[in-house]
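Apart from one protein chain that is not included, each protein chain of the complex appears where it belongs.
Right after this comes subunit A.
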Amino acid sequence: MNVSFHSPAPRTAISGSKAHKQSKQHGFEDMELDGDHEDGSNGSGVKDSTLHVVTPGEVITQDTAFMRGHGTYIENEKVVSSVAGVVDRVNKLISVRPLHTRYTGEIGDVVVGRITEVAQKRWKVDVSARQDAILMLSSINLPGGVQRRKQESDELQMRSFFMEGDLVVAEVQAFFGDGAYSLHTRSLKYGKLRNGSFITVPPALVQRCKSHFHSLACGVDVILGLNGYIWVSAHVPQNLDEIDTELVYSNKNKEDITPRDRESIARVGNCIRALADEFIFINDTIISFAYEASLQYKLKDMNKKEIMHAIATEATTAVDNMKG
C-alpha cells in the first residue's frame, strides 16, 4: 500500500555515441532507397557524426540547390522544417523524418490491430495510422480448413469471427485508393490474439526485421507490430500442422496460465515500456537483455522511473557490447 511522490527530472539521454550511431544507421537503412554510400556512412543532413534535429520553423538550409521533401516547406528561398524530427538528406533531396508520427506502412508489414467496426463483408481495424485499416471477409481464414470457401452465412455471422474490440495480428496486403491499408490473415500464424496483454509504443521504435513473432527464453511470446502495438503473451506451443482450425476464433484463454507466467509477461511488458520511455529501438535482442537486467529487481519495483532507466541503460550497453 505504498505511494511515492517524486519531483520531475530533466530528460537525460541514454549515454553513448554508440547507441546514437547504431540507431542512426538502422534508421537510415530504411530511408535510402539507392543506398550507394559504400563506406556505410549515412546521408544525414549537413553534419556527419551527429543527428541534425530540427523543430518546426527551423531553417534547414539556405542553399537553393536542394529539393524539398516531406516535412519541409520553402519560405523566402529557405528550406524550413514543418515538423520536429531528424533531417534526412538523400543526394539533393532534403526531408525531415518526424519523431512522433502516425504509422505509415508498406506492403508486407506485420501489424497488430484492434477491430473497431463490423461493416458489410469487412472489418475496420485501428492500427494507429491516419485511417482505420480494412480487413475484408475474403482475406481471413474461415474455420474448418484453410481452403474453406466463403458462404453467405459467413457474412451474416461476422461477429462470430471478429467482434469490436478484438485484437488481431495481420499483414498489410495492399492499399486502397484513399491510402487505407488492406490487411489479411491468410496464414495460421496470423489471427486473433489471446493469453496475454497489450502494450503501445511509438511506431517509430519498432524496426522491420525478418520475423515479428518472437519466443523469448522466459516462456513469453512477443509479437512486435510495426505500428507500435505489441502483444505479450504466454507461450503456447504450437505445431502448425496440428492447429485446430475450429478454435482459431475462440475468445477463451488457455486454462493454465500460472502466476509465474503472469509475472514473466508483466516483466517483459515493463521492459518494453522502459525501452519505449527512453526512445530506444525495440527488437527481440534488446528485450531479452532488458529482461535479464530486470531480474535483479522486484516485479512491482519495475514501475519506478529510476529502475526503468537503469534497465534501459543496462540493456543498451549489453547490445553495444555484443555488437562492438
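Methods note: a contact is a pair of C-beta atoms (placed from the backbone, for glycine too) under 8 Å apart; a residue touches a chain by one contact, two chains touch by 3 or more; residues count from 1.
FYI, contacts and distances are computed from a predicted model.
Visitor: Which of the following is the UniProt-recorded protein name of the chain this complex doesn't show: "Ribosomal RNA-processing protein 42", "Cytochrome c oxidase assembly protein COX19", "EF-hand domain-containing protein" or "Centromere protein T"?
Guide: Per the UniProt record, the undisplayed chain of the complex is "Ribosomal RNA-processing protein 42".
Visitor: One chain isn't shown here. Among A:53, A:137 or A:299, which residue touches it?
Guide: A:299
Visitor: Just name the one of A:75, A:106, A:164 or A:246 that touches the chain not displayed here.
Guide: The single option touching the absent chain is A:164.
Visitor: What does the interface between subunit A and the hidden chain look like in terms of residue numbers?
Guide: Considering the whole complex, subunit A reaches the absent chain at 1-12, 114-116, 126, 163-167, 192-198, 251-253, 257, 259, 262-263, 266-267, 269-270, 273, 299-300, 302-305.
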